[in-house]
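Up next is subunit A:
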Amino acid sequence: MPFDALLENYLAVFLATIVGAGLIATALIAARLLAPFSNQGNKRTSYECGMMPIGQTRTQFSFRYYIFAILFLIFDVEAVFLFPWAANLVNAGHAAFWEMVLFIGILAAGLAYAWKKGVLQWNK
Partner candidate 1 sequence: MIGIMRSMALVMKVALTRKPVTIQYPEVHREIPNRDRAFPILIWDEEHDEPFCTGCHACERACPVECMTVVMKDNPKHAAGESKRRKIIDEFWIDYARCMRCNICVEVCNFEAIGMNNTWAGHELSRYDRKDLVMDVEMLLSQSKDGKVDPGLRA
Partner candidate 2 sequence: MMVPLLQESVTTGVELQQYVILSSILFSIGVYGVLARRNAVLILMSVELMLNAVSINMVAFAVYTAPTLFVGIIFAIFIITIAAAEVGLALGIVLRVFRNRGTANVDEIDSLKW
């Protein structure tokens, strides 16, 4: 029964998360039991090369990363369409191929636009 087999297969995935979490939890509990733990003030400051932390810590980072995230999002969505297409291309025929070429072409144009706009290049 393929459907049951499918569920069975994904059961292992579900279990993997539990086993993984269990392993980490065991290790953390073991460490809590074995390792010394100190609440002393200076030990609980965050690392700043031996100095007291200066300024805000949770502040902005480069806006560039956000653009890469958007690019990634777009190409990830593209991948979603690519997989069923790729696995089925032998049967799908010419039309599907050229459709996908158009699809990739449009997104590649987006990438080219980003490239031309200098988004991919971090200038000084």
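Throughout what follows, a residue touches a chain if its C-beta (ideal position, glycine included) is under 8 Å from a C-beta of that chain, and two chains touch if they have at least 3 such contacts; residues count from 1.
Quick note on selection: all candidates are chains of the complex that A comes from, given by their letters.
Note that this is a predicted model, so its numbers are computed, not measured.
Colleague: Here subunit A stands alone, and the other chains of its complex are listed as 1 or 2; which of them touches it?
Modeller: Answer for subunit A: candidate 2.
Colleague: Write out the stretch or stretches of subunit A touching candidate 2 in their complex.
Modeller: Counting only subunit A, the residues touching candidate 2 are 1-6, 9, 63, 66, 70, 73-74, 76-77, 80-81.
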